[in-house]
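Before we start, here is the structure in question, set down as structure tokens.
Left out: one protein chain. Kept in place: all the others.
To keep things simple, chains are lettered A, B and C as they appear, and every chain counts its residues starting from 1.
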Amino acid sequence: MVKVGIIGSTGYAGAELVRILLNHPDAEIVWYGSRSYIEKPYAEVYGNFFELVEDRCLDDNLDLLAEKADVIFTATPQGFCAGKVSEGLLQKAKVVDLSADFRIKDAARYEEWYGIHHPTPEFLPEAVYGLPELNREAVKGARLIANPGCYPTCSILSLYPLVNAGLIDPERIVIDAKSGTTGAGRGAKIPNLYCEVNETIKAYGVAVHRHTPEIEDQLSIAAGRPLLVQFTPHLVPMNRGILVTAYADLAPGATAEKIRAAYEAAYEKEPFVRVLPEGRVAETRYVRGSNYADVGFCVDGRTGRVIVMGAIDNIGKGAAGQAVQNMNLLFGLPETEGLLTVPMSV
Amino acid sequence: MVKVGIIGSTGYAGAELVRILLNHPDAEIVWYGSRSYIEKPYAEVYGNFFELVEDRCLDDNLDLLAEKADVIFTATPQGFCAGKVSEGLLQKAKVVDLSADFRIKDAARYEEWYGIHHPTPEFLPEAVYGLPELNREAVKGARLIANPGCYPTCSILSLYPLVNAGLIDPERIVIDAKSGTTGAGRGAKIPNLYCEVNETIKAYGVAVHRHTPEIEDQLSIAAGRPLLVQFTPHLVPMNRGILVTAYADLAPGATAEKIRAAYEAAYEKEPFVRVLPEGRVAETRYVRGSNYADVGFCVDGRTGRVIVMGAIDNIGKGAAGQAVQNMNLLFGLPETEGLLTVPMSV
Amino acid sequence: MVKVGIIGSTGYAGAELVRILLNHPDAEIVWYGSRSYIEKPYAEVYGNFFELVEDRCLDDNLDLLAEKADVIFTATPQGFCAGKVSEGLLQKAKVVDLSADFRIKDAARYEEWYGIHHPTPEFLPEAVYGLPELNREAVKGARLIANPGCYPTCSILSLYPLVNAGLIDPERIVIDAKSGTTGAGRGAKIPNLYCEVNETIKAYGVAVHRHTPEIEDQLSIAAGRPLLVQFTPHLVPMNRGILVTAYADLAPGATAEKIRAAYEAAYEKEPFVRVLPEGRVAETRYVRGSNYADVGFCVDGRTGRVIVMGAIDNIGKGAAGQAVQNMNLLFGLPETEGLLTVPMSV
Partner (left out) sequence: MVKVGIIGSTGYAGAELVRILLNHPDAEIVWYGSRSYIEKPYAEVYGNFFELVEDRCLDDNLDLLAEKADVIFTATPQGFCAGKVSEGLLQKAKVVDLSADFRIKDAARYEEWYGIHHPTPEFLPEAVYGLPELNREAVKGARLIANPGCYPTCSILSLYPLVNAGLIDPERIVIDAKSGTTGAGRGAKIPNLYCEVNETIKAYGVAVHRHTPEIEDQLSIAAGRPLLVQFTPHLVPMNRGILVTAYADLAPGATAEKIRAAYEAAYEKEPFVRVLPEGRVAETRYVRGSNYADVGFCVDGRTGRVIVMGAIDNIGKGAAGQAVQNMNLLFGLPETEGLLTVPMSV
């Protein structure tokens, strides 16, 4: 039984971790950390857990937590995990960080995009970018996992095989992404109010969104050389889900058949990536509440482009689901354990 | 040209006042008060007014405002208007208070339900409860209008004719009301976040909601004796609209025909109350963005009850629209001026 | 391993059955019946099942199905199951009927409310009303289960203990119910279109809704004498969930303490009914996707009433979840098997 501590358990990703782990046969939550709700019964914050969770919220004392837990999930704002991690901590417990602190290997690049100082760059080399489809083996032996961002998870899973196989021009990728509002977090801010989000759509973070370098870093690895992507996220009036619509120029000789073959080669053994058949487009509702990522594409012979569409649940495969998938790998459990929930289409 | 000052212009009711008044041929807004956004261009708070409103937000200095405006709308929290109103103020400008401060004639009753001290009960006697369908003539000569609450507007318009005509048992009225989320205001609070309101419904303020005494006071006038109502509001995942479903026992001799006659007698000359034909139920979308109130009913012979259903736009007829209707009456303008917007069903 | 056939598997309740049963360790779906989609791969109708269900849709041949299945779920329009059931069928397979055909013991009453002829009233006596909280033992030995309606499930669970304990006046119950739009079914009708349901709320079936006699029958059993209820359903812009707000006059001597004691006596051992603590109201999101029913109440000393609030997922405990709960009882499986999914609050 893996003992789990969650820091930031009352945010949306934290609550999804709880939801998943309650049905996980080999994990037990020993610490519901939430600085805002210390001493409050967790089920009073989220009524769905009424009679299912009896614990009260605790603070974010990682040292104490590390004595009790085998793994710590930090579902916290940027900077928190980097400010707390230490050799002593990592010797006591594994850390799966759901923030961006250890996703970008170059601390200067992190500081430039995030606008905050990185206090512990010495752990960047050992941190493993926890996208199991790319780094499964490395994850297994890690102590510190940088759990990928929601947009990067969806963007990278959608594009990696094509970049890697040289089927698209890696210099010209445009990623237009759409996210449900859990992605904006549970902060009490006017732009997140129901009436400000409902019945409208807008872009945000245009040209400056902080998930951009993370996507670029991973696709650069696939391309074998540095590349830039154009990434634009949008806020959609729905709770969950990310849809990525990516546009890329076909490389010379690329065909729909070769593209399909590249996806199948990449994902045929992957338990959580579903390559959609021709004519089917990804929809966020078809992965809702699950750890699946659906990827489809359409080659436009007229324009010489491929349009790639990927969908995930932003707090599932895009956050908590993936974190549990990483936990399973870290502790030698079956990778899909606790994660085979069927998506809830309505 | 009536010069209008709005205190609380950046709340949802305030913004609806602006939206309505910009299309009003005889009114001009001279003061966009908003304590939270002083000096900020109003159109930066609400992008829909871009290029339509050039003004910046001002503070809530009512004395200064009273020098410039003919009428002041206070779309502010409870207690604000009562704390500012004075003989000097009312001699300079009319006041239409969208809060509850002057709706309940008995200060002790106000204090009991609202839990705050009423600092200026001396103005309660002269304040007119601004439901034009009941108090049109009194409104015309008033200096201080207590603009009705959203739930009371819908509840009273739905039930008043039947109570007044003695067609229902006034002791046994149950009002189950459902409101869109603009009714919760624009405060940055977690329960108002998109993901907390979307895809769910709940009751709130059960047995203690502060609109209860307001409804009771007006229906008691209709009944000619004090009565109690059971009032339960619910929060619905939509921006605008209130639906009231009210249950009442038929009085002896009451029939569907007599009920219809009572409604028609009450409302046949009313420009904003639409009595629905048999078989048609009120829907909030059919009054959206307008000043209309739709009222229908169904007599259930089996149970001996009448079910009354009323719909308004909570920030239209339930707040800003009604305030403008009162303004029109106060200044001798046609009552419907600026208010004949056709409802927007989708 | 229980072999399951589903007739009407492409409706919303049918799809929820599939979603639940795919995670059920002791059940296997052998027949995806859907008259509208015969031969079409099931996962093309509901993309969430892509790679999880390989089967194609079949017709509604119950005789053939009965050879293959241990239990048949009929998630079909009223009249279908009653038209197909026979002694021969019931000797081969158990039937859990999600329609209303066998819920009302009096065929004439059924025909009056539903407006259709009942072709097989001879099976009404043996059919068991499948609300396990009331009829657990009878369910275990049954061949034909009348799976309760969604509104009745929520209404009865909310009110039964109080009626049964004599704590409320059983003659004066008003039930104001609100349902998500899956309750309207998957028929291609204009009133169910997105733009007709979104951003609005309305009542429907006022005084004539067909779930009324079902609620009355069960509460009459609790009261020990016939009673009438006033039942009004509303359509809410959300996918899932039913909220019941019920109003009842307190019986002489009834107190909040006695009411709480009655609920606790009724439900303390029930795995799926959660009695909410004082001050907490039921919300549909807290039971979404689950088989739980949340019940809370508020005594209003001022009016002498109790307001009872209950919430279920209309296609969970209100349809498919309850059907699987009944299946578990029918086959001697643990009652909660496959049903302990944690509700998904966002």
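In this section, a residue touches a chain if its C-beta (ideal position, glycine included) is under 8 Å from a C-beta of that chain, and two chains touch if they have at least 3 such contacts.
If you're wondering where the values come from, they're calculated on a predicted model, not measured in any experiment.
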{"item": "Residue touching the undisplayed chain, where the options are A:P161, A:G183 or A:G241", "value": "A:G241"}
{"item": "Residue of C:N239, C:T303, C:Q322 or C:T341 in touch with the missing chain, whole complex considered", "value": "C:N239"}
{"item": "Candidate in contact with the missing chain, chosen from A:A27, A:C195, A:A223 or A:L250", "value": "A:C195"}
{"item": "Where the unshown chain meets subunit C, residue by residue", "value": "12, 181-182, 184, 186, 188-190, 192-199, 237-239"}
{"item": "In subunit B, positions touching the absent partner", "value": "12, 15, 19, 22-23, 46-52, 182, 199, 239-240, 274, 276, 280, 283, 285-290, 294, 315, 340-346"}
{"item": "Positions on subunit A contacted by the hidden chain, ascending", "value": "174, 176, 178, 180, 195-196, 198-204, 206-207, 228-230, 232, 234, 236-241, 243, 245, 247, 281-286, 288, 298-300, 302-303, 305, 307, 309, 346"}
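Quick note on the criterion: only the chains that are shown with their structure count from here on.
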{"item": "Most central chain, judged by mean C-alpha position against the global CA mean", "value": "C"}
{"item": "Distance from subunit B to subunit A - Cα centre to Cα centre, in angstrom", "value": "45"}
{"item": "Euclidean distance of C-alpha centroids - subunit A vs subunit C, Å", "value": "37"}
{"item": "Chain centre separation (subunit B, subunit C; CA means) in Å", "value": "38"}
{"item": "Numbers and ranges of subunit B residues touching at least 2 other chains", "value": "195-196, 198-199, 237-239"}
